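Mind having a look at this structure? Questions to follow.
One protein chain is absent from this view; the other protein chains keep their places.
Every chain is named by a letter (A, B and C) in the order it is written, and numbering of its residues begins at 1.
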Amino acid sequence: MIDFAFVVDIVVLALLLVTAVAIARMKDLFAIVMLSGIYGLLSAAFFVSLDAVDVAFTEAAVGAGISPLLFLSVLKLTGRYENGSHSHAIFALVLVVVTGLALVVGTLDMPAFGDPDSPASSHVAVRYLEESGREIDIPNVVTSVLASYRGYDTFGEAVVIFTAAVGVLSLLGLLSGPREGGESPVRMGDHLVLRLVSEMLIPLILLFALYVQFHGEYGPGGGFQAGVIFAAAIILHSMLFGLQPAQRVARPPVLRALAALGVLVYGSVGVVSMLSGGTFLDYSVLSEDPVSGQHLGIIVIELGVGVTVASTMILIFFAFTSRSDAAHPETSR
Amino acid sequence: MILDLYNYWVVIALMMVGFYSVIVRGNLIKKLIGLNIFQTSVFIFYISVGKVDGGTAPILVDGVTLYSNPLPHVLILTAIVVGIATLALALALVVRIKDAYGTVEEEEIREIDEQ
Amino acid sequence: MMGAQQVLQWVVLLPAMAIPLLLLARHYPNIREGVSLLASITLFALVTMLYRDFTAGGSAEAVWIAIMPGLEISFRVDALGVLFALVASFLWIVTTLYAIGYMRAHAEDNQTRFYVFFAVSIASVMAIAFSANLFTLFIFYEMLTLATYPLVTHAGTAKARAGGRTYLTILVGTSIVFFLPAIIATYAISGSLTFTPGGVFAADTSPVLLGALLVLFIFGIGKAAIMPFHRWLPAAMVAPTPVSSLLHAVAVVKAGVFSVIKVGALIFGLDTLAGLWSTDLLLYLCAFTVIVASLVAMRQDNLKARLAYSTVSQLSYMTAGVLLATSTGLLGSSMHIAMHALGKITLFFCAGAILVAAHKSDISQMRGLGRQMPFTMMAFFVGSLSIIGLPPTGGTWSKWYLITGSLEADQLALVIVLMLSSLLNIAYLLPIPLRAFFPGEAHPVEGPVGIREAPLPSLIAIGITSLMCLLLFLFPQRLYDLASAVGG
Partner (left out) sequence: MVHLPVLQVVIPLMAAPALLLLNRPWQSWLLTCLVTITAFAISVSLLGTVYSTGTISYELGGWEPPWGIEYRIDLLSAYVLLIVSGVAALVAVASRQGLDADVATDKQPTLYVLYCLCLAGLLGIVATGDLFNVFVFLEISSLSTYALIAMGPHRRALWASYQYLVVGTIGATFLLIGIGFIYSLTGTLNMQDIAARLPLVDADRTVHTAFAFIVVGVCLKLALFPLHFWLPNAYTYAPSIVTAFLAATSTKVAVYLLIRLHYSIFGANFALDVLPLNLLFLILGLAGVFAASLVAVQQPNVKRLFAYSSIAQIGYMIVGLGLGTVIGLQATLLHLFNHALMKGALFLAIAGVVYRVGGSDLAHFAGLGRLMPWTMAAIVIGGLSLIGVPLTVGFISKWYLVLGAIEAGLWPVAGLVLIASVLALFYVWRIVEVAYFESPTALTESAREAPLGMLLATWVLVGANIYFGIDTELTRQTSELAAQHLMGGQP
C-alpha cells in the first residue's frame, strides 16, 4: 500500500531540491529571490506534512514573506544581476562533498525516520505531551514548551530580534518622522482596484494578527507569528501608499521604543516571578493557582514578543525602503 | 534501512547546495540566499527528527494519544527567528557596503581594499 | 644594628629605592649623581656586613613570596653570592665615579634614564647573587636583560638599535628557548629548584636526560656567551663605556658564569656532573670558544670590540672550570670571577678614557698615545697583565687554579688550550700599551697635541681598579677562602 503522506513527502522534497539547485545556478537575483520564497513555501508545506504546524506557519511568514521582501528591497539598491564570479570552486566542491558525506555517515546510526520509540520522542518530550495538559492547561503543546518549559529560550529569541533591530538601526539609521521634500514618484495606491482591495484587506490582516496573538494557546500561532502578520499589514500599507503615510501611523521613534518595551515586558514577567518567590520566568507564582499563573505569564510574554517582533519588522523594513527611496531610480536597474 | 533515512539524505543534499552557494558565490546577496537555504534545510532536518509515524500535530485533542514531538518544533521556531534576524542584519550590512564600495561583488571589494 | 636577614633584603631593595630619588633629582645633576654614589657606597657597606656575618658562620635567609608551590622568590647568603656581590657592589662605586666623569665629558643625553636603569641592573645583580633557588635566579636574570637593554641602546641611533635588537634577541631567546624549559624540566623531574649542595636530582634519575638538561642549561645561560650564542656581547658594545665596563665586563657576564656555577655545583652537583655524557662535549666547546674568540679578538681594530671578544674567551675559562667537575676547577672559576672583573673593568675604563680624551676608538690610532695619557696607558698595561695571568697581578692565581684543576681532571687538552690562549692574550693585549709608549720610529707621534688625561673622577676610578689588580696578587687569601667554600 502506498502511503499518501509518503508520496507527498517525496514530491515536496524533490521540488525543494529542484528549487535549491535552480537557485544555486541562476544569476538573476530577482528570480533567485522569488525562488527562495518558493523554497520557503515548499518547506512550510513539508513542515505541515511532518505535523509541525506552528513551524509551517512561521516558515511561511518568514521564508515566503519577510525574507523575500527584505531581499527585494535591498536588490532595489544593489542591482539585480550578479556578475557570476566564482572563487575556489574546486575547493568549495571538495569541502561541501566532504561535509555532506560526514553528515550522511552521521545519519547511519540515527533512529529511523518517524520512529515513535526514538530517543528524541521518548525522553524529555513525553512529559510535555503527557503533563502539559495538567501543568499548564493549554492545548497547543508547542506553545506550552515555547512559552513556559523553555520560556527562557524564547526570551533569548525576543532579544535576538531586538538585537537585529538595534543592529540595523546602528547601520542604517532611524528615520524620524516624514522627511522634507515632495512625495515620492507614482505609487501603486493610485490604482483604484489595489486601493480598494487593500483598504479592505489591511484591517482584516490586523484583525487576523490579533487573533493569532491571542489564539496561540489553542491553535498554531503566537506572539511571533502575530507580530509578523501585524508588520505585514503596515508594510503592505507602506508599499501601496508610500512610506510617509505609513510612518505617520507607525512613527519610527515610537517603534524603536516599542521594540525595547516588548523585551522589557517579557523580562519584567521574569522579574516579577522572582519577586513573588519563584525563579526567573516561573509563572506558577504569579497567581494563587499555578495553572492560571501559567496562563497569565504566557499571555503577557506572548504580548511582549508580539510587540517586539512587529515593531522590529516594521522598523527594519522602513530602514531599507527609506534608503531605496532616497536613491535615484536609475541606480536600481 | 535506506528508506528509513532517505528523508535525511535529501535534506543533507539541500544543506550542501546552500552551503556551496555560500562559499563559492562572489555576490554578497547570493551568499546570503545560500546561507538562508542552508539554514532552512537544517530546520527541515530537525523537524524530521521530531516526526512520529501516525502521530498528529502536537495540539492536545481528546481521544488522540500519538502526537509528533513538539520539542524540535519549539527549537526551530527559535532558530527561524534567529535566521531572519541574522538575515536582516546581513542585508543592512550589504546596503552599507554598496554605499561605501559601490559594489556587492566580493572580488571587486577585495580589489578596492588592496589599492 | 640590623640582623643579617634584614641586611639581605636591603641589599636587593636599596638600589631599587634609589630610583625614585634619582627621578626626583632629574633636573639637578649634582644631587642625582650624589644619590647614585651614596647608594653605591651604602650598598657596598651592606654587602660587607653580609660578608662579615657569613665568615662568622651566619646563614641569612629571606623569603619574599611564593608564586606557586615550590616556586618562591627567596634569598640566601652563600659564599659565591657574597663573592659576586662584593665584586659587583664595589665596582658599582668605582663605575659611578667613572661614569660621572665620562657622561659629563661626553655630554650624553638622557642621563637620568641612564642612572635609573643602572640602579635597576645593580638591584637585579644583587638579587641574582643571593637567589636561593633557580626560579628566583631566572626572574632576576631576565630582569637584568631587560634593564640593561635601554642602557645598550642609550645612544638611540640606528646602530645602537640594531645592537640592542641582537642583544635582546639572543639573551631573551636563549633564556626562553633553553633556560626556561631546563628549569621547568628540573622542576618536573626533581620537584625542587632550591640550590642544594650536592645537587637536587635523585640518584636514579636517567643520566641521558640529565646530560641533555645540562646542554640546555649551558646554552640557555646565554650571558655566559658560549659560542654560538656569544654574538650579543660584541653587539652590546654600542653602549656607553661605563655600561660596557660594569655590565658587560662584570655584572651581566658574571651573572652568566655565576649561574653556570650555581647550576653545576648546586643543581647537578659536581659528582653528578662528572658522570654525564655531555660534560666533556661542552668542555670542548668551551675550549673551542676560548681559542676562536681569542683569534677573533686579534683581528679587531676597534678597542671595545677586541675587549669584548677577549671577554667571550675569558668567560669560557670559567664555564670550563665548572665543567671540569673538580673542586679546584670550581675554585679557579670562582676566583676568576673577581680577577677577570677587576682586570677587564680597568681595560674598559681605559678604553673609555681614551675615547673621551682623545676621541679614538681604533687601536691603530693609539700608537704613541702613552705620551699624552701615561697614567691611562700604565693602567691598561696592569689590566692586560691580569687578564693574561702574569705576576704581579691577581689574574695569576685564578689561572693557576684553573690549570691545576684541568690537570686533576686529566684534561691535558684543556691545559694546552689555556696555555695557548694565554699566548694569544699576550698577542692581542700587550701590544696596545707597548706601542702607546714605544710607537717606533716609523710612526711619529700623531694627532693634536692638546690631548690630556681623562676627567679626574674617571682617573680615580682607573687608579682604584688597577691598584686592586696588583693588591689581589699580594693578598689573595680572603678571596681564596670565599672561593673554596663555593661548592658548599
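Note that in this section contacts are C-beta pairs under 8 Å (C-beta built on N, C-alpha and C of every residue); 3 or more make two chains touch, one makes a residue touch a chain.
Note that the structure is a prediction, hence the values are computed from the model and not measured.
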| item | value |
| --- | --- |
| Omitted chain's touching partners, listed by label | A, B, C |
| Chain not shown: contacting residue from A:Y128, A:F208, A:F241 or A:F318 | A:Y128 |
| Touch criterion as defined above, residue of C:P181, C:G198, C:G211 or C:P431 at the omitted chain | C:P181 |
| Those residues of chain A which, in the complete complex, touch the missing chain | 102-103, 105-111, 118-125, 127-128, 148-153, 156-157, 159-160, 162-164, 166-167, 169-171, 256-257, 259-261, 263-264, 267, 270-271, 273-274, 278-285 |
| Positions on chain C contacted by the hidden chain, ascending | 65, 67-68, 71, 138-139, 142-143, 146, 150, 153, 156, 161, 165, 168-169, 172-173, 176-177, 180-181, 184-185, 187-188 |
| Hidden partner interface residues of chain B, rising order | 15, 19, 22, 28, 31-32, 35, 38-39, 42, 45-46, 49, 71-72, 75, 78-79, 82, 85-86, 89-90, 93-94, 96-97, 100-101, 109, 113 |
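In this section, only the chains that are shown with their structure count from here on.
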| item | value |
| --- | --- |
| CA centroid of chain B to CA centroid of chain C, Å | 69 |
| List of chain B residues in touch with chain A within their complex | 4-21, 23-30, 32-34, 36-37, 40-41, 43-44, 47-61, 66-78, 80-89, 91-96, 98, 104-107 |
| For the chain A and chain B complex, residues of the former touching the latter | 9, 13-14, 16-17, 20-21, 23-24, 29, 32-33, 36, 39-40, 43, 46-47, 50-55, 58-59, 62-63, 66-67, 70-71, 74-75, 77-79, 82-89, 91-93, 95-97, 99-100, 103-104, 107-108, 110, 112-116, 118, 120-121, 124-125, 128-129, 132-133, 139-142, 144-146, 150, 153-154, 156-157, 160-161, 163-164, 167-168, 171-172, 218-220, 224, 309, 316, 319-320, 323 |
